[in-house]
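Could you have a look at this structure, given as structure tokens, before my questions?
All protein chains but one are shown at their positions in the complex.
Entry: subunit A
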Amino acid sequence: MGRLYAKGIFTGYTRGLRNQHEKTALIKLEGVNNKEDTAFYLGKRVAYVYKAKVKTRCTAPGAAADRTRVIWGKICRSHGNSGSVRAKFAKNLPPKAMGHRVRVMLYPSSI
């Protein structure tokens, strides 16, 4: 198929030193190292893809039941000066996803 998403890593939740707020996730995007570069990704949809034991029905037409599941979200704003980004998901990301891959889609596209 080919990759149609930018790679990101879920680094953690927004937090102070001793308290974290799980409603907003911090994403480190690959190749994005400053705040100006994050402008491209604002508003883009993000997906945390994971596998579970029980097969669930796929949304793709004619696809068989699959173990793959997704939590969808959106990049809402930049975070800091070094290219990190904040994202809000439909359901908060599970903490086991920290340090793991998050897919940043290229849509809604503004180019």
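The criterion applied here is as follows: contacts are C-beta pairs under 8 Å (C-beta built on N, C-alpha and C of every residue); 3 or more make two chains touch, one makes a residue touch a chain; residues count from 1.
The working rule: contacts and distances are computed from a predicted model.
Enquirer: Identify the UniProt protein name of the omitted chain, choosing among "Large ribosomal subunit protein eL6", "SKP1-like protein", "Protein O-linked-mannose beta-1,2-N-acetylglucosaminyltransferase" or "Regulator of G protein signaling 11".
Expert: Spelling it out: the chain absent from the display is recorded in UniProt as "Large ribosomal subunit protein eL6".
Enquirer: Just one of A:52, A:70 or A:106 touches the chain that is missing; which is it?
Expert: Touches the omitted chain: A:106.
Enquirer: Take the complete complex as the reference. Which residues in subunit A touch the chain that isn't displayed?
Expert: Residues touching the hidden chain, for subunit A, are 1-6, 30-32, 37-43, 60-61, 74-78, 88, 105-111.
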